[in-house]
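First up is the structure itself, then whatever we jot down about it.
Apart from one protein chain that is not included, each protein chain of the complex appears where it belongs.
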């Protein structure tokens, strides 16, 4: 992982690393906060995986290994910023205040959304690879028109980087100098496809060809991700235009619970990356430099445990929606065909009645 | 136009320009050949414009100003190479041997194609911006699978460079190391949209971000275009992978005969570019360095005249196709609905009968 | 009542202008719509008057035009996207089907997909390939969208405003071959709701239905038929999705016979939908099966022969003859 290009502020062992352009601005409490976020989101992720195994979720997309990338980016956002995720950004959703149970509604298969995107300023999950990046640019064009000092952050993967929509979003962001930051989590796999199939050179190199800067950051180093993303967002807010941040990281788990990664990658690779665990390195820093006590770590673990327990309860309480709800919010107002079909469903008796 | 990045071998005044990486390999006859091609294609273009004005063509897309880009690229192709044009590459079609009257069939509105693309190894016109670039990459993947030493050349404009398909074709060409050369004619306008709306930096910069080289060439310098394209094609043929060639040029005429460029650009700009005429500079070279005589230039002009005259006759002879032909070649074999509709048309008496 | 005569192109231009004056959140975006005023000049003068921030000359990429309009909608803007020609809407198909049509639902009603996709559609202008298609059918099939088409300057003026005001995404199909035809526009009162079909000519023998440029062809056919003693009732479908079957069924209950006319190929078309649904609604009143007259099931042909492809008076009257020939 010795890579000249990679912005790193913390070594895998948790030692500070000097960087000519970036340094960590965070004090003890803030770093502890990032640590707490990462521990919690990992615990939520593990709970979700076991809920899926127990048949309580239709699917789960694990985040393990990518906690630093997501928490670093998520915490770099200012409250008024807006973020556009794909389907795996549970860590970002957590930072935005989305209740964990809301993150799981999609995976419980009781909704296609899950939370109020305007309330949390975090858009709904986007499954079609890359679609959301254009929404982010459009939203950012709205921010420009409002004369607001806000930035937009959008997430996509190494796989999605090949989609026309993502590439068009680069064109547009550059053309309009839109206040948007593209955050690519290069977790090195798109299901079974290695990122080398998408690009033989580091993905962040794409940005300069479109006329804006690209930065590659150690995606397992939460301090570096935080600083790099924060600076990019700040630049966007004051008219500096877009930045592409490539967070170089690794998907430790399966693509989703439906996936069997042993079919396409070797254990040794996973083991190497386990040793670059994003949580352990911050913990080492906290213990050594900030003298955080074991009891503090324990308390955080317990908090995560409680959240996981509550999450489990909340998920189990999510019943099957009344089928009649499928007709809600398709259109803003009356639609004769919808009305007729709603009536038909009620007559068939498969619904409890109008929602 | 003093641009460090631009490969130029001939100044606008027709003086040789030294370049550290490229030099012209062409002798007197070959340069004269390029001159002849350019004169002829300009004459064909002018004839087509007047045919359109006289109501004999539905539309025409002029090529004036871009003759060097198209002839230089077209002549760089080896016979077995294959080219994929958009809708304006009359010069390339000419180099490939497409009869001028065939180029005009689309504009006479009697067909949507016009020539046999396998015979001339030059694909049919593609109007949907960018679609053809993916065809070129796919064809190049076929060349690879055949183990053939052939290259593929595909054309698109500065406007089309913003389309997802073009950008995806870069991803794919790089991923498969396909023997394809992307030839972008940056004529600085996409109808009324200046190329600065598509990109604030030179378009050839995009290529390195995808992992292959980009070159900007003076698109009004036929010697430079020829050498740059030839080298890129040679590299592709021997496994060197893709190259993006940006030919920096100018569309002197209207976008098409339906367009009124005075609505969006100033005459002064056009005048500047008229002084960079691609034909005049080669003529100056030929006269000065190769001592080509006036009579030779006159003979070429006369040849062009004869071709234009013949073209006019051919076009006027193109009658309205029998409507029944619309059912031909939609499917490879029997299709009940097509058969039924063909029968219906015959019964209606609007057709001369089965084609 | 202030009425004035203008072309459909001008009526659209005026309708857009009025929508922009009324609501500062209304934006226009598309290729060449600014300085040039669009290839059909529908947005002529609007960038000059409303500025480059509200009339946006887009880079050339339709998926991005629609995709960024979605983001603008989330931010509270209402963007009218101009797709330059029907055949260039397909690069945006994914954004339209997977996002525009579904985001209100996915966000549980939080997002308002207030955007309009303007689509110059249908043939008849002697254009080259991809400039004469009828993609409205794809959008009518897509749940979550609304699709309308104007056939007169008055409808153009009002329907574009109604579409912009509506909280659902609207695919707005403009019959480009009628852009330069003139008609009366009532500047004070909209003629009717955006989703209402309208009887354009009363008759009692056969109901003929169509939308966009086809309506005028139907009226011509009705005139010819009248000369031959056959009375056609002409319905302008106007709203392709949802379809106003009440108005249509009322007519067919009366006439007992109908012909649905369209430029798109026949398979799984709006005409198919009309025939299927009206057959069910009016089964006992039908004296003949409903018949479709469509574009042929081939790629839109070179324009020298487009007149043989597009339903014309002859083909419509031929179909009328066929439904009149049936006896129940």
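Letters A, B and C name the chains as they come in the text, with residue numbers starting at 1 for each one.
What we mean here is this: contacts are C-beta pairs under 8 Å (C-beta built on N, C-alpha and C of every residue); 3 or more make two chains touch, one makes a residue touch a chain.
Remember, it's a predicted structure, so these values are computed and weren't measured experimentally.
Student: Thinking of the whole complex, not just what is shown, which of A:80, A:148, A:191 or A:238 touches the missing chain?
Tutor: A:191
Student: Per the definition of touch given earlier, which of C:7, C:23 or C:98 contacts the omitted chain?
Tutor: C:98
Student: May I ask which residue of B:87, B:155 or B:172 touches the chain that does not appear here?
Tutor: Of the listed residues, the one touching the omitted chain is B:172.
Student: Tell me which of B:8, B:49, B:86 or B:112 is the one touching the absent chain.
Tutor: Residue touching the chain left out of view: B:112.
Student: What chain A residues would touch the chain not displayed?
Tutor: Answer for chain A: residues 58-59, 106-112, 127-129, 159-160, 162-165, 190-193, 197-198, 258-259, 263-264, 320-323, 325-327, 330, 335, 337-338, 341, 345, 348, 350-351 touch the chain left out.
Student: Please identify, in ascending order, the residues of chain C that touch the omitted chain?
Tutor: For chain C, the residues touching the absent chain are 87, 90-91, 93-94, 97-98, 101-102, 105-106, 129-130, 137-138, 140-141, 143-144, 241, 243, 264-273, 275-277, 279-280, 283, 288-292, 296-299, 326.
Student: Quickly run down the residues of chain B that touch the omitted chain.
Tutor: 82, 84, 111-113, 116-119, 123-124, 126, 128, 131, 133-146, 164-165, 168-169, 171-172, 175, 328-333, 335-337
The rule is simple: only the chains that are shown with their structure count from here on.
Student: Please indicate which chain is farthest from chain C, where distance is taken between mean Cα coordinates of the chains.
Tutor: A
Student: Can you give the whole-Å distance between the Cα centres of chain B and chain C?
Tutor: About 36 Å separates the centre of chain B from that of chain C.
Student: Scan chain A for residues touching two or more other chains and write them down.
Tutor: 164-165, 168, 171, 175
Student: Spell out, as numbers or ranges, the residues of chain C touching 2 or more other chains.
Tutor: Each of 59, 61, 63-64, 91 in chain C touches at least two other chains.
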